[in-house]
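The next block holds one structure in the form of structure tokens; read it before the comments.
With one protein chain held back, the other chains of the complex are shown just where they sit.
Coming up: chain A.
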Amino acid sequence: MNDTEYDAEVDLVVSSYPIQDDLDEDLLAADQVPQQYQEVQIPEVVKNFILFFHRNILENNVYELQAIYEHSFNKLTEKFYAKESWPEPEAISPLVNDDQVFLTLYRELYYRHIYSRLTPTIEHRFHSYENYCDLFNYILNSEGPVALELPNQWLWDIIDEFIYQFQSFCNYRNRIKNKTEEELAFLRDNSQIWSCYSVLNVLYSLIQKSRITEQLLVSKNGGDMVEAAGEYGSRPLYKMLGYFSIVGLLRVHCLLGDFTLALKMMDNIELNKKQALFARVTACHVTTYYYVGFAYMMMRRYADAIKAFSHILVFINRTKQYHTRSYQHDQINKKGDQMYALLTMCVTLCPTRLDENIHSQLREKYAEQSNKLSKPEEAMAVFEELFQFACPKFISPNGPNLDDPEVMNLTPFEPIQHYTKIFMAEVRHSILLPTLRSYLKLYTTMGNEKLASFLEIKPEELRQLLMMAKIRSRQIKWVSGTLLEGEYQGTSDLDFCLKEDMIHIAESKVGRRYGDWFLRNINKFQDILGGLELTTKA
């Protein structure tokens, strides 16, 4: 598909508004009264805030907008709108001369606030979707690039929230039991709203418009960046939206259970590069590593998953004092906790020495679970508990078939249960491995039969267990290139082989490290010498 086809698709979605507006009228009639009421009720400070906000949007003052977006808006929310929605966009429209672009941006915040603080109704969900279409339509289909500039944090949040609301809608659509006839009719008649194709369309269109892939290739291989970026991509708004859309696709594909495609989205992003773009926004940085790590884990590339989780958890630890003040503090901490849970599972499945700090944090948070995971009789329950706590909120791409008269009587498809089941079938095989490992560590040679009797299994079962342990100890591990590439490597410090019924065991040891010590002291010595030379000169 090419650009124009995409645009046409977005147009198509947008042009279907009037139909919904008709439908909405009855349902919205009830809302009319409170709306008028609120109009009178807007406090003076909020009015002033909106005027100030509007002025800075018109002036593209990114610096002020960042303060408005990250602080003022949240402060006013706490003060006036902790338990109710912000003033209706229609109510503030006279304040901003009916500026449609501003109102679209305002609605983005308005609906996001409803999603995070209140319970969105079906109208909210639909209108918020329409508003996103308006916003992306304005950005993608205006004549030439738009002059708008927004802080990176907000741009990230737009993509992040867009996907969150998509996911939230999919789960909402799945639960049809408590819905009214009207709501069901709504869902039936508007199947393209929040559909997978429309969401992917937006993300891919942003990627194409910004020429972000071309830009990333130039920054990797060299070349003319201005030419690669083009008219749109050289503007920060487009460039960052394009980039965040790549991370957005990583997430969407994970939510849909397509883990290889998720990692494939990252083909042109170099994860290990210092000053990568994703690191400019902490939430994006954390999200990127969470989904990369999770996708690796589901592909059984535990060593790579452990590396991804460790990397970002070290980062979160190190920058703790900065983000305690951020409004996203809680979210980052929650993702952190989830990643410790995933890490706990990964190190059980693939024993690995962790970074000291991460290891002690892990012991602090999940010591009990960690111990239980190595006990065959308790492991399964704990694996399930940790997986369900830490996995992304999977979605089912197609809702229930509402035209099927039987649909109300069917148990709804629960994607998380489905994924848990497949994952659990996989780990079930591994539950004896920690015990096997603890025995192997004690010996250098051992008879098959003797070990089998320790484990209380038959000698033939032990042979099978050993073959499985051997296979599991070799994994594809990333060395260079794209995230999907890698080489088969041993991931265990414990290796063994069988000569008929005799098990020979070998343990790898880590030699002492001298390099750091010498480097430090050579530098210290150099400093002393330098100091001495200075004093003799003086």
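We take it that a contact is a pair of C-beta atoms (placed from the backbone, for glycine too) under 8 Å apart; a residue touches a chain by one contact, two chains touch by 3 or more; residues count from 1.
Here is the rule we use: contacts and distances are computed from a predicted model.
For the chain not present in this complex, what protein name does its UniProt entry give, out of "tRNA (adenine(58)-N(1))-methyltransferase", "Heat shock 70 kDa protein 8", "Eukaryotic translation initiation factor 3 subunit K" or "Mediator of RNA polymerase II transcription subunit 22"?
The record for the missing subunit names the protein "Eukaryotic translation initiation factor 3 subunit K".
Among the options A:F52, A:Y197 or A:F389, which residue touches the chain absent from this view?
A:Y197
Out of A:A147, A:M225 or A:I522, which touches the unshown chain?
A:I522
Touching the left-out chain: which of A:N56, A:Q369 or A:S396?
Once the missing chain is taken into account, the touching residue is A:S396.
Of A:R117, A:R280, A:R300 or A:K450, which one is in contact with the hidden chain?
A:R300
With the missing chain put back, which residues of chain A would touch it? List them for me.
1, 196-197, 200, 204, 256-261, 264, 298-300, 396-398, 413, 418-419, 422, 425-426, 429, 460, 463-468, 470-472, 474, 476, 481, 484-490, 495-501, 504-511, 513-515, 519, 522-523, 526
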